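First up is the structure itself, then whatever we jot down about it.
Omission of a single protein chain aside, the complex is shown with its protein chains in their original locations.
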Amino acid sequence: MSFSAKELKAFLQSVVETIEENKDYLSELDRKLGDGDHGVTMSIGWQAVQEKLDNEWKDENDCGKISISAGRTFLSAVGSTVGPLYATGFLRGGKEVQGKSELTGEDLNNFWTAFIEGIKERGQAEVGDKTMIDTLQPALDTLKQEYARSGIFAEAFSKAVASGKEGMESTKDLLSKKGRSSRLGERSLGNQDPGATSSYLILKAFESVMTSVQTA
Amino acid sequence: MSFSAKELKAFLQSVVETIEENKDYLSELDRKLGDGDHGVTMSIGWQAVQEKLDNEWKDENDCGKISISAGRTFLSAVGSTVGPLYATGFLRGGKEVQGKSELTGEDLNNFWTAFIEGIKERGQAEVGDKTMIDTLQPALDTLKQEYARSGIFAEAFSKAVASGKEGMESTKDLLSKKGRSSRLGERSLGNQDPGATSSYLILKAFESVMTSVQTA
Amino acid sequence: MKKLINNPNRVVEEMIEGYAKAHPHHVRVLEENGRSIVTAKETKEGKVGVLIGGGSGHEPAFMGYVGTGMADGVAVGNIFASPPPDPILEATKAIDKGAGVIYVYGNYAGDLMNFGMAAELAELEADIQVGKVIVTDDVASAPKEEKEKRRGIAGEFFVTKVAGAASEKGYSLEEVVRAANKANDHTRTMGVGLSPCSLPQTGKPSFELEENEMEIGLGHHGEPGVEKGDLQPADQVADRLVQDILADMPIGEGEKVAVLVNGLGSTTKMELYIVYRRVELILNEKGITIHRSFVGDYSTSLEMGGCSVTLIKLDDELTEFVDAAADCPMYVQR
Partner (left out) sequence: MKKLINNPNRVVEEMIEGYAKAHPHHVRVLEENGRSIVTAKETKEGKVGVLIGGGSGHEPAFMGYVGTGMADGVAVGNIFASPPPDPILEATKAIDKGAGVIYVYGNYAGDLMNFGMAAELAELEADIQVGKVIVTDDVASAPKEEKEKRRGIAGEFFVTKVAGAASEKGYSLEEVVRAANKANDHTRTMGVGLSPCSLPQTGKPSFELEENEMEIGLGHHGEPGVEKGDLQPADQVADRLVQDILADMPIGEGEKVAVLVNGLGSTTKMELYIVYRRVELILNEKGITIHRSFVGDYSTSLEMGGCSVTLIKLDDELTEFVDAAADCPMYVQR
């Protein structure tokens, strides 16, 4: 396996694209639970990342720098609730791989662990609160467990994504407790959380890059 | 023929009713040409007259007083464009029959002549301007001519109403020149003027009272 | 359309009640007539009274503009209907301080007749001298050669402000009338409508526009305008409005104006500032100096969507009056 800055950028590029594709869907989910802007916000933020991909980062090989810069770029472009959350993810993840242009399975494992722990710390949400944590926490649990067991990161990550998907889907049956939809009560039932959905899309984008790395 | 205060009140009562029935229709006509309130305004004004009919005028026999009071009541209740116009009609008409509790054909002819001349003077509109004058002027012309010819007021008035009706209908093919719809240009074509319509309804109400007086 | 009201036939009464209760230090309703509202502050003996009015539904115009530096009294009509002479007359009597009263109102058949009748009565019955200033700022409502036929819309704000400030300064009736007429001569407005309002009594939209249409020159009561067309970007709309104003009242390089971007009711401040941005750009390019700007709801048409742009060309006198302080329940300037 070889995961370099090129792959990291491919991952970011893939997130840009999946967010663009799912922009309306994410806003629609948020319209039912919150203020209807999640797709808009994600799009603004990731378009800012796109701009960096196209210019500043062209010759950058330090994975840490790229990830940290991605976090800052996203945050500065959007603010909002997800700005500090995803930004913290990329900042903390980036710190783990600072100075590295090639990442090992171990590095990637540390990246994602720091990424998700960072978001948890920033937002103080718990599983069951109907937030992105419902995607990210089970994904992290599985990743840790599977990576410890097999030592094969790509395999472990794929399983983590599957857990994240289940977690995302579980938000349909949850009452909102955090964020804009927290007062919705019963009426939040039946609707999937937008942040849980965008988190899944991000994990999924990473998985697809991992797959192409493996097959390449 | 006997036309006393009782008949005058019956006429006013009949206007109240016909306006109430045609309220939405008049507003709808005004919506196409103006600000959509003609039915509302007429209704507010005539409801105020109704209140007087039910109370203050119960024992009043002076046709002049009743008519003048009707004009004032209408004006105070509505203002608007038609307030001063119709009020002037009733004030001027009332002046002609002041102190009289029984009105002859001559009186009624004077009443309507003063009524319509008053409105013309107040509003300074001319035939063809697409206003109530397009109903009232031909009605007046016919009334004068026919009454001079036959000396039978009721008959002359009926013919006047028919001319008024034609005048009212002619407003459909006129460009607006006065009031709120005057800038409408071409687009005012095809729509009947609301004020021309309410004027016709008033004439018509008077005609029906005249008919019942004759047959009674 | 949904409205937060009780009885459609009593909206004006209840609005006035609420207004008087909310601002007891600013305004009071006359006992003589519930549609006459006057300033609650004592005005100076010898000050020319400034009286405004018209149909309601245009709030803050007109009742919101009673107060120091603006009007001393207002006569409130039914929705989109001129007030009758009574409340005008009563307010006239209440605000006259021996120097006469100026009436400022829009050029509508109803207002002309009702204010005209009130003025006659004031002079006849109460021996109060009345000066009448009829506002005709709406460029779209008649061609240039027939300016006297034009309607009064948002520009009435400037004419009222000038009359109020001139009277506050101690001008005589004749002078206040002159200044206010000058303000009117120097003022032009062009508007655009995007969505209709509805009268509480009928609930019907005041006009019809397709989901992607706008109408240039639409009247303040939903009267049809001069041109219906596809909704344009804000910049193009602003270009059109300013163009039409400048074609009608050329303003040379180096000349000075005040600008009012007025919301018709449901248009957000965000949109108004986006329009303002472009207006500033155009005037700036032409070398016209913007002395002061007003952006917000100054004269509405219930919940109509759209906006208007008003320019008033300023000389030194008008500049002073536009800058003068004012303190009204719905408009304060320091």
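Letters A, B and C mark the chains in the order given here, with residues in each chain numbered from 1 onward.
Just so it is clear, contacts are C-beta pairs under 8 Å (C-beta built on N, C-alpha and C of every residue); 3 or more make two chains touch, one makes a residue touch a chain.
Note that the structure is predicted; figures quoted are calculated from it, not measured.
Undergrad: May I ask you to name the displayed chains that the omitted chain touches in the full complex?
TA: Taking every chain of the complex into account, the missing one touches A, C.
Undergrad: Since one chain isn't shown, list which residues of chain C touch it in the complete complex.
TA: 2-7, 11-12, 14-19, 21-23, 56-57, 59-60, 64, 192, 194-195, 211-212, 214, 231, 233-235, 237, 259, 265-278, 280, 293, 295-297, 300, 302-303, 305-307, 325, 327, 330, 332-334
Undergrad: State which residues belonging to chain A touch the missing partner chain.
TA: For chain A, the residues touching the absent chain are 24, 27-28, 31, 34-37, 39-41, 44, 75-85, 122-123, 178-184, 187-188.
We take it that only the chains that are shown with their structure count from here on.
Undergrad: If you take the chains that touch chain A and keep only those that also touch chain B, what is left?
TA: Common contact partners of chain A and chain B, which must touch each of the two, are absent.
Undergrad: Taking mean CA positions as centres, which chain lies farthest from chain A?
TA: Farthest chain from chain A, going by C-alpha centroids: B.
Undergrad: Taking each chain's centre as the mean position of its Cα atoms, how many Å separate chain A from chain B?
TA: It comes to 75 Å between the two C-alpha centres.
Undergrad: Go ahead and note the Å separation of the Cα centroids belonging to chain B and chain C.
TA: Each chain reduced to its C-alpha mean, chain B and chain C end up 32 Å apart.
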